[in-house]
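Only one protein chain is missing; all other protein chains are in place.
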Amino acid sequence: MATETTGTASACVGPDGSAIGMPQLCADWMPNQIFWLLIALIAIYFVLSRIALPRIATVLAERQGTITNDLAAAEDLKQKAVEAEEAYNKALADARAEAHEIIAKNKAEMQAELDKAIAKADAEIAAKAAESEKAIAEIRASAVQSVEAVAKDTAGSIVAAVGGQADDAAVAAAVDAQIKGGMT
Amino acid sequence: MATEANGHSEGGLVFHPMDQFIVKPLFGDGAVGMFTFTNVALWLLLAVACVIALMVLGTSKRATVPTRVQSIAELAYGFVYKMVEDVTGKDAVKYFPYIFTLFMFIAFSNFLALIPTSFSPTSHIAVTAILGFGVFIAVTALGFIKNGASFLGLFWVSSAPLALRPILAVIELISYFVRPVSHSIRLAGNIMAGHAVLKVFAGFAAITAVAPLSILGITAIYALEVLVAFIQAYVFTILTCVYLKDALHPSH
């Protein structure tokens, strides 16, 4: 390692400026390297332990807290959403039930009115029918009477024309018997 | 024999893969004293500046929804924090700032060293030895403070047969004292070897015929070095955690 000093800065550098042996093993330079290394290490240590590491630790803790809070808030919101959905569904079901009720009630009312109207109409129809029947019966009775009268008259006339002395009562009885016989 | 190391610059090929590791003063041309502002100092302070920029300025908004820089800072924080918690245990969280300091320093030194024409402090054994032996001494002292003499139970493997225990104890003792050596030289060796390989490939670019191949090789090695830069920081940190676990819970 030991060479003649050639006027350059160190015994480890040759006259042409290139290294003699390994620069790593040059004892002349070691105190300098060690001194600056210790300065650098102490500087980094103090900066890190006093400023950087506590700061990063708080930032990480804060972030963890924020994340936890956000997750809790999200859970809350989710719960609220579920509750709101439930309330909505319940309201919907209620409304549907009410609607059903109203519809049923209306239907029943309408049915009742309808029934009443139908009954009234039926009664009127029955009354009309009875009246008509009565009229028909009267008409029929009067028609029968007219037929009797016409028959009696005709029978009396026929008897008179044939030349017999027509007894009104006998003619009437015969006609009656004839009508009855015809009708049966 | 050291004088011959710079004597192989014959022909067109000039390889000086180690020149990038030379420490030189940035102001003036004098000798490198202990307090001289050298390129080592510059790049170490740049690493400090980058750590401050990422971890302090990047998080200055304290945003709950992080910006890009802030999420990188939080990612690094969470990465190392989880490593400490998983490997060392929950009771070691109070040592987290030290371990995080080591991780950020090594990671940023490694990454800054990948900038062309930059200087790589972590390729110097003096630097990594301070880191490695610092961890070693701190962990050993912590082990004795926390556990007293029972810390020596780390070397007395009680699960092995009695006859084997003294031999195992010697092996454990050797492996324990070798830890800081491998711990520091792993980092320095990886970074140094990677950068030296880059320089050797760059030297080949002087020959026109192989220049494209050399550039391709540099690109590939550079990508590998980006990976190595992170992995070495990770390995250094996780081994620190493992050693710390041994100190806190020596009974395996």
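Labels for the chains are A and B, by order of writing; each one numbers its residues from 1.
Just so it is clear, contacts are C-beta pairs under 8 Å (C-beta built on N, C-alpha and C of every residue); 3 or more make two chains touch, one makes a residue touch a chain.
Everything that follows uses one rule, which is that contacts and distances are computed from a predicted model.
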{"item": "Chain not present in the shown complex, as UniProt names it (candidates \"Proline dehydrogenase\", \"Anti-sigma factor antagonist\", \"ABC-type spermidine/putrescine transport system permease subunit I\" or \"ATP synthase subunit c\")", "value": "\"ATP synthase subunit c\""}
{"item": "Option touching the unshown chain, where B:Val23, B:Ala47, B:Met83 or B:Leu154 are the choices", "value": "B:Met83"}
{"item": "Residues in chain B touching the chain absent from view", "value": "1-2, 4-5, 7-8, 83, 86-87, 178, 181-182, 185-186, 189, 231, 234-235, 238-239, 242"}
{"item": "Chain A, residues in touch with the chain not shown (by the definition above)", "value": "1, 21-22, 25"}
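The criterion applied here is as follows: only the chains that are shown with their structure count from here on.
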{"item": "Distance from chain B to chain A - Cα centre to Cα centre, in angstrom", "value": "70"}
{"item": "Touching residues (chain side chain A, partner chain B) in the complex", "value": "1-3, 9-10, 12-14, 16-26, 28-41, 43-45, 47-49, 51-53, 55-56, 58-60, 62-63, 66"}
{"item": "Touching residues on chain B, where the partner in the complex is chain A", "value": "2-3, 5-6, 9, 16, 18-19, 21-25, 29-36, 38, 40-41, 44-45, 47-48, 51-52, 55-56, 59, 62-64, 66, 70, 73-74, 77-78, 96-98, 100-101, 104-105, 121, 123-127, 130-131, 188, 192"}
